[in-house]
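Here it is, the structure, as structure tokens.
Each chain you see keeps its place in the complex, though not every chain is here.
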């Protein structure tokens, strides 16, 4: 087995969880409860899984369901639990030239944008959000190509800024959007949410515990057979789905934005 | 015609209080060659930099061609009319040719004329073969020649030279001193130069200024300076080796009697100084040596007996250190005399000193 | 392949132009500051040196705030364009170029500077001669400037937006590849960047060292 004395866990996580501030709350609570120390590396979901494939992490917190499935199929993950979600939002210019606010689903909204050739900023970086966007385009069967479709390979916050500058639509996680418009005093976003809350904008977050057998130790080092701190990773995954934690998650953000930033699965 | 007038000059290096340069008045005339001489650290370089407008004085006016130098344009015009060769060669990281041409280029002379003048000057200073070499990889004397070429090629109205001949070999130094500079002066160029080589100054200067500790102590012709140094410092600096304390003890046929010791007395034909205690200066070149029996020369009135202590041959003459009953004298004689009189250490001789060659300074 | 070529071109164009502007401003500025004696000069030099430590991210942030729509220069609509990247990179390169020009100028023998004045050079001629004399250090200054901006990612990312085919440069490309987990592509782009940097530097170094060996 893995060494119980190893009190450090490397968590590769999507930036949105860290940027929303939830991660700090969770890791602090976890540490208090179990004594484990979490080293949280906030990268995109894409990089997070790439790092994990190389064995650089013990546990993942990601939101890219398709890739997660592949990841599991390849045997990199020992267990996966989708434990919370929130919604992506489609944001766009306040005058909503493509009329997305009149649509009933994200798919429809994307189709309108493509049809009107309204500017759209894509994150183009294999992040969870980008994967979601790609999936949505696939559903609409409209091909996102042309001058209106701008691929900015930057983080979510900056993508929002670019969208604001270029009077463009974009797909964002809600937390980042709220953060950027709330403290936007200086660079107030010239954007509003044009589509929200529809089922196909659901954004599922999963925790994946790495499979230690995939990462046998090559160099002899004391006490551990695998790189992966399985015990710790498992403890964190268990912690996340424990009732107390779930309560914490469901309350998070309510005081600041009047609504929670994340919802529990099945609720 | 007065080219340059300096008035009430005052300067000191900001960080230090122990050196002040102070020149109440200095004038420079067309065609003149002024030698600025003085001990190390006297302020010669500093003064030269100030009067060539490369160092701003704390106080003082500088007039060029009758007009006071005030505006930027005046300064530029002055720099374009003058040339300055610093004590330490400072060359650009370019070819020798380009280094010499640079002043002309600055003056927007046509390339053809530049190349002609530069070539001529390089030949004159015998550095034609270096034209295309990088100026940072030549020998010390070659570098000095390039510095001189750079200045001379400009045909300046005033030439400032700070130790310009230091590492030149004898033939080139001679040709510059005997030909190049006199020709320049002939065409009206005024020269102010600093050198520690007394032969050079003597041959070149029409006027001397002795600077000691930031002050001009004496100025005049070679004859005045070397024959009549104004103070003990000047006398020591110019190498009047015989500076002997003495006392005026009486008169003798219009002449004063000087006692150098109980047994040694000189006659002196100059004016009587204020005090009786004096310093007696005897230029080494005014001492004549005779072998026994003393053969009295007409113009040498004072005769002493002595012994040669040391014979120090030099290129064109020989130094003799002589002991005359406890008074030590240095004389300079020709190689010929040494040979003919068979002068050597230990030999007893007569020393003849012309009364008119002796100079007295009050002992203070 | 074609895309890499485009990225390389963007990198070279943006950083090249920035370097030229930084040189045109920074070299004369460095000469002036290096040679003149005026009140507050030490502070100015400290400021320039501090500029070398100017965090590109901060430069990016400020440029974004100035050139964003709500910023004072927003009406130009230049954010997320190459122009904005050039502006940011110029700001980053300028202190480096200036600081090393100052250092180079201060190394010139004061006697040579006096000599240049005494030769009757006008201000412009003076500058030309002194810059030419300090050319080797200035070359190093430019190399340092080029190195710093061609390899800089924070600011170009923020002000350029890493828009594919438009403002993606080598560094933002590397970052993006990394983020996408495409480490190999990141390494390839890194290799290209290093190769460019090495070729430029080798050329400049050969020129530079050729001249100093004379010494």
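For clarity, chains are labelled A, B and C in written order, and residue numbers in each chain start from 1.
In the analysis below, contacts are C-beta pairs under 8 Å (C-beta built on N, C-alpha and C of every residue); 3 or more make two chains touch, one makes a residue touch a chain.
Owing to the predicted nature of the structure, the values given are computational and were not obtained by experimental measurement.
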Indicate the composition of the complete complex by giving a copy number for each shown chain label.
-> A x1, B x2, C x2
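One rule holds in what follows: only the chains that are shown with their structure count from here on.
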Should the pattern of chain-chain touching be classed as line, ring, star, complete or other?
-> line
State which chain is most central when centres are taken as means of Cα atoms.
-> C
Rounded Å distance between chain A and chain C, as computed from the means of their C-alpha atoms = 37
Please compute the C-alpha centroid of chain A, do the same for chain B, then give the distance between them in whole Å.
-> 89
Compute the distance, rounded to whole Å, between the mean C-alpha positions of chain B and chain C.
-> 54
Set of chain B residues in contact with two or more other chains | none
For chain A, residue numbers touching 2 or more other chains are none
Would you pull the chain C residues touching chain A in the complex into a rising list?
-> 64-65, 68-71, 77, 79-80, 157-158, 161-165, 168, 172-173, 175-176, 178-183
So, in the complex, the side of chain C touching chain B is made of residues 109, 111-112, 114-115, 117-122, 125, 129, 132-133, 211, 214-215
In the complex formed with chain C, which residues of chain B make contact?
-> 49, 52-54, 76, 79-80, 82-84, 86, 88, 90-94, 102-103, 106-107, 134, 136-137, 150, 154
